[in-house]
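Worksheet: the structure to be examined is printed underneath.
Right after this comes chain A.
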Amino acid sequence: MTDAERTTTDRGSAEGGRAQRRGLVRRLREIVGDRHVLTDPADVVVYEQDGSILQVLPEVVVLPASTSEVAAVVGAAREANVPIVPRGSGTGLAGGAVPAEGGVVVSLARMTRIREVDLRGRIAVAEAGVINLDVTRAVAGQGYFYAPDPSSQAACSIGGNVANNSGGPHTLAYGVTTNHVLGLEVVLGDGTVTWLGGRVPDPPGYDLTGVFVGSEGTLGIVTAAALRLMRAREAVRTLLAIFDRMDDATDVVVQITAAGIVPAALEMMDRTTIEAVETGAPAGYPRDAEAVLLVEVEGVREYAERAAELARQICVRGGAREVRVARDEAERQRLWKGRKGAFGALGALAPHYYVQDGVVPRSRLPQVMREIAEIGRRYGLRIANVFHAGDGNLHPNILFDMRAPGQLERVIAAGGDILRACVAAGGSITGEHGIGLEKKAYMDLLFSPADLDAMARVRRVFDPDGRFNPAKMFPTPITCAEMRRAPAAIPAGLWI
Partner candidate 1 sequence: MGEHGGGGAQERGGRGASAGPAGRRTAAAIPAIPELDRCVHCGLCLNHCPTYRVTRLEAESPRGRIHLVRAAAEGRIDLGERFAEHLYLCLMCRACETACPSGVQYGRIAEAARAVLGPPGSPVARWAARAVFTRLLPFPGRVRRAARLLGAAQRLGLAALARALPGRVGEMAAMLPAVPRHFFTPATEVFPALGPARARVGLLTGCVMSTLFADVDAATVRVLQRNGCEVVVPRTQVCCGALNVHNGEVASARAMARANVAAFLAAGVEAAVVNAAGCGAAMKEYGHLLADDPAWAEPARRLAGMVADVTEFLARLGPLPPAGRVDLTVTYQDPCHLAHGQKVRAQPRQLLGLIPGLRLVEMDGSDRCCGSAGIYNITHPHMSRTLLREKMQAIARTGARAVVAPNPGCMLQLRYGARAYGPAVAVYHLVDLLDESYRAGDA
Partner candidate 2 sequence: MGRDGLVRRLREIVGDRYVLADPADVVVYEADALPLTGALPDVVVLPGSAEEVAAVVRAAADGGVPVIPRGAGTGLAGGAVPEGGGVLVVLTRLDRILSIDPRARLADVEAGVVNADLNAAARPYGLTFAPDPGSQAASTVGGNIATNAGGPHCLAYGVTTHHVLAAQVVLADGSVVWVGGAASDAPGYDLRGVLVGSEGTLGIVTRALVRLVRLPEGARTLLAIFDGVEPASRAVSDIIASGVVPAALEMLDALTLRIVEDFVHAGYPADAGAVLLVEVEGVADVLDRLADRIRALCARHGARQIRTAATEEERALLWKGRKEAFGALGRVRRGVYLADVTVPRHRLPEMMRRVAEIAARTGVPIANFFHAGDGNLHPNLLYDPRDPAAAAAVARAGEEIVRAGLELGGTITGEHGVGLDKREQMRWMFTDADLEAMRRLRRAWDPHGRLNPGKVVPQ
């Protein structure tokens, strides 16, 4: 446990806490208006969970509408000595927006203004609550787009993307969020508002913007971001390859990238996932296939055509039983349909699933996929794999039924084994979902005490009181009790 966390543990149980809380709520209402401070259980209960299966009920939820309101809210929380937990759309998959130690949840959902679009400079300045897809919508007509595209992009917010350093299928070609954030407006622990970074990439001095991206709300609250816009690609080519052997499919992934093609997306689904898709929302995949690979290439017309043809040849040579090539946008959408609906379809096979987010070097994919299958066999659990094969970002979904006695323990143990296998293969414990509550127990697989201490020191620089999103990121073991707080069924429309 870090110093910062230690100071927060005792908080809230002080004498007169109740009276103090009433004072805090009054103060918050003054700042944002009565309507935007929620304390009624029926209101706050919906903020006890994000896209993960972890739950903690907040004491008060506040929805400021401007940066100055956020700053005032932070000041009020500091005076009341309670934790602050920022939250965007709550689509995160690691419990990062769950108020682990109570306190004030600050929802940025009302800060939805796109303050500026500068197409010549290729920059958009968006507030934290702006929905990811809305940035692209605002500039698509002029031929631009915002590249990071987490599967939740129709719902997740820019602030949340920044907090988690989100990726997406097209990360392979364009990189994750940190590569697309030029500057950030942040509210720090003492209530000051400051801009980090600027409007040009790689400014001099320390890369404070880079520290904030991916810090999961533990350093301060991001209220706005200067985002890099990209020129829309002239041409897109999509193809889908069906394999009888998982090893062939993973080999093809390695070969495609080795051939010098950088696909915009390179997505894989295994047999269990295919079965779920064909049961839940049929996409026309053969049920007896072992793997389906989706390849998308884009760029200038000449390149996209040539690269798609090369990729097709590699798939055929690599043992694909069938390769389908989309001839138009409608066909392209059909090819993507199964992939986009895959997570929702998993409900057709089991009432619960626990998604992991490991990363391995691309070259180790075939080996790690075999190890995951072996872990599934060892624990007697079905594991469905849907993942970003191109950048080695795995999403093994452990299917289970929480009501069956002893299953949850096995699931947690299997999840841990999968992450250990990823780390042993030179990989990491999260590709794009963040650490939050869920993964913090595994941080010491990756980092030594000295590494974690270095991070803790950085945290103290920005947040000496440990007030922002306490008990996240830094390792303490996750327990079954935390997991058991999960609801009985997975909500529909989970995005991964």
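The set was built so that all candidates are chains of the complex that A comes from, given by their letters.
Please note the rule applied: contacts are C-beta pairs under 8 Å (C-beta built on N, C-alpha and C of every residue); 3 or more make two chains touch, one makes a residue touch a chain; residues count from 1.
These figures come from a predicted structure and were not determined experimentally.
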Among 1 or 2, the complex member that touches chain A is candidate 2
In the complex, the residues of chain A that touch candidate 2 are 120-121, 165, 167, 175-176, 178-179, 192, 194-196, 198-208, 210-211, 213-215, 219, 231-234, 254, 258, 260-261, 299-300, 302-303, 306-307, 310, 359-364, 391-392, 426-432, 434-435, 439, 443, 446-448, 450-452, 454-455, 457-462, 473
